[in-house]
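The chains shown are only part of the set, and none of them has been moved.
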Amino acid sequence: MVRKLRRLSKAIRKPHTKDFYHQPGDLPGTIIIDENAEAPMIFIIDYNETNFIRQQIEVPEECLNYLDAESVSWVDVLGLGNKDILQRLGKVFDLHPLVLEDVVNMAERPKIEDFEDQLLIIARMVIPKERTCGFYSEQVSLVLGKNYLLTVQEEPEHDCFEGVRARIDKGKGIIRKQGSDYLAYSLLDAIIDGFFPVLELYGERIEELEEEVIVKPTPQTLQQIHQVRRELLQLRRSIWPQRDAINTLIRDGNELISDEVRIYLRDCYDHAVQVMDMVETYRELVSGLMDVYLSAVSNKMNEIMKLLTVVSSIFIPLTFVAGIYGMNFNTEKSPYNMPELNWYWGYPLCLAFMGAIGLGLLFFFWRRGWLSNSATIKQD
Amino acid sequence: MVRKLRRLSKAIRKPHTKDFYHQPGDLPGTIIIDENAEAPMIFIIDYNETNFIRQQIEVPEECLNYLDAESVSWVDVLGLGNKDILQRLGKVFDLHPLVLEDVVNMAERPKIEDFEDQLLIIARMVIPKERTCGFYSEQVSLVLGKNYLLTVQEEPEHDCFEGVRARIDKGKGIIRKQGSDYLAYSLLDAIIDGFFPVLELYGERIEELEEEVIVKPTPQTLQQIHQVRRELLQLRRSIWPQRDAINTLIRDGNELISDEVRIYLRDCYDHAVQVMDMVETYRELVSGLMDVYLSAVSNKMNEIMKLLTVVSSIFIPLTFVAGIYGMNFNTEKSPYNMPELNWYWGYPLCLAFMGAIGLGLLFFFWRRGWLSNSATIKQD
């Protein structure tokens, strides 16, 4: 089980602790491709108030057909497995070498980078896992231009943009009437809102652990508490810089973002703050849980020790009494040598004496409340 | 009992961990109605220095009769169960879609949002529960306009505005002479002051726990400490942003708030700071209590171990002595084989010897102070 959890957690952490740095001294702007990553798929969604095109394209240069038009073009790249295609993409969109490096490097910290006529937004998306309590964490890079938006996702399997795609498709809301900045906002909003279902899972898990930790603390509980703590730490590392990035976006007067969209971003910022609030609250709860765990384990030990003490304290004196009368003093040599052994009522008296001792001690422990099983919390 | 507490705490947390987010990618401004919530009731209080009207209205459009007049109109919406009515309300008051979303979303963080001629204030109201130590937490949204105030409450059952309603009704104080900004201040002040009775309950509960934890720590105590910690965390999450919101209200020169009301808001801000101070103090106390609990449990264990050690250390050697004289060496074969068994004073001497050992050990333990029951604190 340990090993399974480890494998799991390695899978989660992999992008963070492996392959995510180029060698010290490397050329800045170096693109390092994970050879095992899947080849990128490129989708384009081009729309304005009246038209809507959605299709997969094969070569990056096809984008050029859409970029010049007045309509908003959303180029969505899924996967990062081919260096050549990425470099050609870089040329098509005229990306600064550092932008390309950041987009490809899959462990960047969320941030905003302002390059004159382009805005680079590095964000981190979390997607809840289906069975276990956990999440996939995936980097999304957004390059916002005049009337286009380039998004690059680490893995092609899942994202949280389906709702946005549907809104564009069906022309719901004002998205078709707005520019690429509103599209970027919509995606950011979807990313931030994607934290809530994950957090809800953790809220439930913490609740379960809270019950488990008091009712029946086991080493597995301990392990799970530590696991939750570690994953919340990771969530915090994702959301914290994201909040700062959105704040920068609102505050800095970049002309690619219209004032109207800025109002919407404020709402998005509020949600990011709310996510952070919840993460911090959960972290405090988990940190408190560890204290509760230690106390609960000590309580259990108290119960065990009580039982041992009760049993030992009752039977050890009794055994001593039995031992006395097991001694072989020669009763014939002296009237003082254990005359009890020859009494008519010797044995019954002895048993009665032992019974009295035992009951007396039981009464003593009962008065102290040691006989009630205080460690177990009855469930109604 | 655990289950009961859980159900309780779930009830408290429900608005925070469930249904409080729309799906990632949803249209911003989406209104999600909890189908089980009660249908909203709309009350209107319209007043100026001379007139006073208070009545329930059926359709939102009735408000329009009052909004245009010079008098202050307070539209109070209780409950959120009907999407249609809420959207019509939005139209009547000309609300920005994001405002409507925030008002309806019942897990927003307290905040101030400035929309040109309207001010949105999201606040959180706490109401102490009658029997147990706990509180209901409920969101109140205030939309402040030129001479109207729209308030939307999550649940219709209880609020802390009765005092304000009475003051308007009876014309006590200056409330009838002032505008809608003073009304908004009065409600905010009532909300903040509503934290004090809740905090007083926690103050008393912590005091009880402090006594319990030292005199008689049980696993239930542990559970309660954790429960209080969790609830204080929730209180902090409510009051912290509220304080910031009021500060923003004072600092930002919005023309909807008159200078005179700003002075009153400063007082309200001071109270919010005081609430926060108390919450933080209580949190530190509770956090210290957990340490005290662990130490007290260790103390109890020491007591248990002392008893076991005293009993074992006295009787195990004695049993050994009894065991010696229970051996069956043949006294006839040799004068060295336990001649004591045949002595005239053998048994009494043996008993005296054992008595001496026992008393000696008792004296040893008494000198070490192990026989006094130091764990119990006598109550005078």
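All chains are identified by letter, namely A and B, in their written order; residue positions are counted from 1 within each chain.
Definition applied: a contact is a pair of C-beta atoms (placed from the backbone, for glycine too) under 8 Å apart; a residue touches a chain by one contact, two chains touch by 3 or more.
A quick note: this is a predicted structure, and the numbers were derived from the prediction, not measured.
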With 2 copies placed, total copies in this complex: 5
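The rule we apply is simple: only the chains that are shown with their structure count from here on.
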Angle (degrees, nearest 5) of the CA superposition of chain A onto chain B: 70
Distance between the centres, which are taken as Cα means, of chain B and chain A, whole angstrom: 25
Chain B contact footprint on chain A (complex, rising order): 160-167, 172-173, 175, 186, 189-191, 193-194, 196-197, 200, 203-204, 207, 210-211, 214-215, 263-264, 266-267, 270, 273-274, 277-278, 281, 284-285, 288-289, 291-292, 294-296, 298-299, 301-302, 305-306, 308-309, 312-313, 316-317, 319-320, 323-324, 326-330, 333-334, 336-338, 374-375, 377-380
Residues on chain B engaged by chain A in the complex (per definition of touch): 1-4, 6, 9-10, 13, 16-18, 20-29, 96, 98, 101-102, 107-109, 111, 113, 218-220, 222-223, 226, 229-230, 233-234, 237, 290, 293-294, 297-298, 300-301, 304-305, 307-308, 311-312, 315-316, 318-319, 322-323, 325-328, 331, 338, 340-348, 350
